[in-house]
Every structure is written in C-alpha cells, then in structure tokens.
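Below is one structure, written out as structure tokens; the observations come after it.
Note that one protein chain of the assembly has been removed; the remaining protein chains are unaltered in position.
We call the chains A and B, going by the order they appear; numbering starts again at 1 in every chain.
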Amino acid sequence: MKLRYYVGRRLVLLVPVLIGMSLVMFTLTHVVPSAPARLIGGPHATQETIDQINRELGLDKPLPNQYLIYMDRVLHGDLGFSIHTRRSVAYDLADYFPATFELTTISMGLTILLGIPLGIISATKKDRLPDHVSRISSLVGISMPVFWLGIILQLVFGSYLNLLPVSGRLDSEIALNYPIRRITGFLLFDSLVNGNWIVFQSAVMHIILPTITLTFWLLAVVARMSRSSMLEVLNQEYVQNARADGFSERTIQYKYALRNALIPTITVVGMTYGLLLGGDLMVETIFSWPGMGLYSIGSIVTLDFPAIVGVSLLVSLIFVIVNLAVDLLYVLIDPRIRY
Amino acid sequence: MSNIVQRLFGRWREEHYYQVKEFRFSMHLVRRSPLTIVGIAIIIMLFTIAIFAPYLAPYPEDAAETVHHDRILLPPSQEHIFGTDDLGRDIFSRVLFGARISLLVGVLVIVISTGIGIPLGAVAGLVKGKFDDFIMRTTDIFMAFPPFVLAMVVTAALGPSITNAMIAIAITWWPWYTRLVRAQTLSIREQPYIEACMAMGLPRARLILRHILPNCLGPVFVQATLDLGYTILTAAALSFLGLGARVPTPEWGLMISLGRKYLPDWWWYATFPGLAIMITVLGFNLLGDGLRDILDPRIRR
Partner (left out) sequence: MTEKLLAVRDLYVNFYTYEGVVKALDGVNFDIYPGEIFGLVGETGCGKSVTSLAILNLVRPPGLIVKGQVMFKGNDLLKKSQEEMRRIRGNQISMIFQDPRTYLNPVYTIGEQMTDIAMLHQNVSKRDAIKKSIESLALVGLPDPERVMRSYVHQLSGGMCQRAMIAMKLLCKPELLIADEPTTAVDVTIQAQVLELLRELKRNLLGSTLLITHDLGVVAELCDRVGVMYAGNIVELADVRELFANPSHPYTQGLMRAIPMVNRPTERLETIPGSVPDLIHAPSGCRFHPRCFSASEKCKAEKPDLIEMGTGHTVACHR
C-alpha cells in the first residue's frame, strides 16, 4: 500500500521534470542563430519563400506559442516532421529505437553476467593476481575512447582477419533476398520467430563487434563499481560479527556481504542502462548501426529541429523512466527503504 | 641568514606538526602504490609535452594549416614516428600539439564547473530553505538529461567549435559538483564545531571558506581529477562527431574522425591519436583512483 503511494508520487513528479526538460530543449533549439526555414528553402530562396515556410512551420509566432502548439501536438502523438529523413519523427523513432534496444540490452546482459562476478572476485581476492589483472584491465577499459576501440576492432577483425562484418545490422543482399516480417523490430528475435535462419545468422554476425566494443567499456565500469562496493561491505562490522559466529569466509562473502554490496552496484547498472538506451552515439556511428544514436547525430548535424526535440524528449523520457525503475528495484532489494 | 630560515621553518613545522605528519603519511601511501606513481608520471609527462610542444615536436609547423604534397600518407618511419596524414603533416607533431588542446579543454572545463558548482553547493547546503530547493530542482533538470545528449545539443545550437564544446561540457558537468559539495556540506554542518562557530557569531562567508570547504574538498578533488580524464574523452568524442574542434586544429578526436576515411590501409592516421587519448585518460584515472585510496579515512589509521 505504501509502495503504490510512492510509485504514484514519483510518476506525478515526473511531469514537471519532463516539462522542464522539454522547455530547455525547445528553447535551446529555437533561439539559435541558424534559421531552419533557410535550410529548407535552400541558399537561393527568396525572402518571400522563407516567410512562407516560416508561416507554414509556425515559426513566425512568438516562442511560447510555438512551444504550446508543439506540446499539444506531442500529446496527440505527433512529433513533427523530420527534415533530414523526410518522415514523421514518430515513425523515425519507432524505426530506430529497436536497433539501439537490441544492442544495448545484449551488451548490458553480458556485462551483468560477467562484470559483477568479476568485481566481487576481485574484492574477495584483494591484492592478489586476479585482482591486479582485473583492476588494470578495468582501468584501461574506462580510459579507452569507445569509438577508438571500435575502429581498432573493425581494423583487426574486419579488414585484417576478415572475420566479421563491420557495419549495419544485416548484409544488404540478405535483407533484400530474405525479407522477414517485422514484429518487434528486434532482428534477432524476429528472425527466430520467423524461422529465417539466414537472416538470424547475419544479424548475429553483425551484432558481435558492436557488442564487444560496448561491453568492453561497460564491463570496466561495472567491475570497478562492484569491486569497490564489495570492499566497503567487507569492512563493515557485521562482517566481523559473522566471523565471530563461525561462518566460513565463503558463506560470509557470498551470502552476507554480497547482498549489501549489490545495492549500490545495481543503481549504477540501471542508470547506465537508461543512458545507453538513448543510443550510444559513438558505437552506432562507427558501425553504422541504425539506432537512436545515429538518428540523433543526423538530426543535430543537419539542425533538424523537430527531430532533435523529438529525440531528446524520447531519450530523456527513457532515462527518467529507467531511473524510476531502478529506484523501485532499490526499494525491493534494500529493506531499509520503505516509503 | 640560513639560520633564521631554518628557525622559521622549524617553527612552522612545529606549529603544523599534525599536518606535516599527515602529509608525510600520504606521501608514504603514494610510494606504496605503483599505479598511482605511474599515473602521476603520465600526467607530468603530459603537461610537459603540452607546455613544450613547439620545442619537442619535430615538425611544429604541421600543427597548423600546412600542406606537404610530397609527404602524403607515409607510414611510420624514422623521420615520422607516427607517419603522416592526408595533407603530409607529421602526425607525431600534431599529436603532441593535441595534448595542449586537450589539457586546456580539460582544465578549463573543470575550473568552470567547479567554480560554479562548489560555491553553489556549499551555499545551498548551508542555507537550505528556498534557495536550496531552487538549486536542487535546477540540478535535477540538468541531471535528467543524459550528459552527452545535452552537450551535443548545446554544441549544435551554438555551432561547432572547441570553445562551444567546452561551454557545453561545463554546462553538463556543474550539477554533479553542486550535488557533491551540497551533500558534504549537509553532513559537515551537523558537526558540533560548526555549531560552535555559528554560536560565536562567525560570519557565514568565513564559515564556508575556512571551515566547511576545506573539509569537503577531499572527494571533490578526487572527482575533479577523474573528471579531467572524462572531459578530455567527451571533448574528443564531440570533435569526432564534428561538433567540437574544427579543421585544421590538431585535436585528437578530430584526427581520429578524419583518419577513419583512410582505414584500413593507412591505419596510422586514426590509431595514434586514439592511443594518446587512452594514455592521457588512463593517467588521470590512475591518479584519481590513487588519490581516492589515499584520502580514504579507513586506510589512514
């Protein structure tokens, strides 16, 4: 009963935050010197044409009005029309999001499976060889520019060894010759459901390098986090108490210390997931992965305002929702927090 | 003459006995941690390179807009350790000059973010009330944006340039410092000695400056060091996307982006700047980690 109250309150608080964010985004993109009308009209457009375009787009009205009109449309599902893709922004988002989701979720899954145990073991075997190895690789992992790693991987596995494809989600020929019915947009899932083995294979091959690139960095972050929180827990008094009760080190580490250590780790994991769901621009650019990141860059570089605002809204919304989910998860795991 | 100096110094040492002792303990801990030493070494090397780039680079003129048609895309060799780029410029020299830019960006961004964040956080934590609420809402809104997105949008809005990238990153970063300092302030202000100061009527400004801030600074310092690395990474990423430095600036991220076109045959163009970024950020991370371990009160017994 109290939980529902808490959830409800958080959802309600979501609204002012979202409004605030949309305001900021909107303002940023509209008080900017570059005039979108001129972009649409082209360099040779006359003043008349520009004025006409401005009127059409409603850009000649004062800013607050523009904002209200825009928000009104958003609430009806109309996010505007993207200038650089010439499709509705909403359609674009629906198209690009699954790719990002697929990549992010798989990477995150791998990271959780590998990274958390890595950090924990590093903490329990502190200052011994596994710890040193793990710490140094994690350090390297977070220091390396993600986009550079991607390039190197492309170089090694794509060009020199010629093992794996380096761009896109599918070979174009395969996509053409073996079309599948789109169900969710998640290629791996859809192709399996469709029974389309060839597409599945191709999708898997294509997703390997981007996943490795992303996971490398993620692993480093998560391993470090779980190591440090585990170390902190191992220094707590209740661990000493457990020793005085006669529990073996292993039991203490994996039963008593672990749950306490997981709590902060999960927060970080969740937040990072939320961030990445907005699209990892670096990885997507390098591998030409048609996800939210690529779309964001495309919009920003072409100053495609409807798209920019639309993407920003969606990305921020996802981020905020995931944060809320993490907070709720937190409440479930940590009995100390009850609202 | 030296007698007087010695006496003065000795007296200072006596009065600050505990600080000196603590400091020496810190140095001891540093010595025991080889990774931290490596980090410090890297950073010293970096700053040296940045400052003395014109003297260290074999072809300093290549850092700007020059073209050498006869030396285009040469592989690494004795004359050109990192090879040359598509305009015949020595990549090694450009990488050295890139250190200047990256370090400058990093330092400036941190200075700005902390310059805004720390005072705001301290005041918010001390004063509480409406002001505090206002600051908290503002940071909430800024922190609700995924950091990179915000930086990107700001840069795009202002137009791509290094300066704008710096401003964008600083805008993204300051809330974290505010939050950090505020949290620290909140816990410090509960201490009895602060109450004593307030009871004595110490003016607020002095309270903040002499009592609260010095005690906050530990984690802030660690965070700032680590952030120096991340800032450089972010700036490089922005430049890579075309939103930061522009041609012909020898910025590392930009060089990688340009070098991409020449993969895989002319691999050196994109590879070495990336290596430079990695080593730089690694240095800051090592130092930051080391600092965090040293300043951890539990290790200091």
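Just a few scattered comments:
Everything below uses one rule, namely that a residue touches a chain if its C-beta (ideal position, glycine included) is under 8 Å from a C-beta of that chain, and two chains touch if they have at least 3 such contacts.
What you are looking at is a predicted structure, and each value in this text was computed from that prediction instead of being measured.
Annotation: of A:Trp197, A:Tyr238 or A:Tyr254, A:Tyr238 touches the absent chain (contact as defined above). In the full complex, subunit A contacts the hidden chain through residues 236-238, 240-248, 255-256, 259-260, 263, 333-336.
Definition applied: only the chains that are shown with their structure count from here on.
Note: centroid distance subunit A to subunit B, computed from Cα atoms, is 25 Å. The part of subunit B that touches subunit A in the complex is made up of residues 35, 137, 140-141, 144-149, 152-154, 156-159, 229, 233, 236-237, 240-243, 253, 256, 260, 263-264, 267, 270-271, 274, 277-279, 281-282, 285-286, 289, 298.
Partner subunit B is touched in their complex by these residues of subunit A: 17, 20-21, 24-25, 28-29, 32-34, 135-136, 139-140, 142-148, 151-152, 154-155, 158-160, 235, 274-275, 278, 281-282, 285-286, 296-297, 300-301, 303, 308, 312, 315-316, 319-320.
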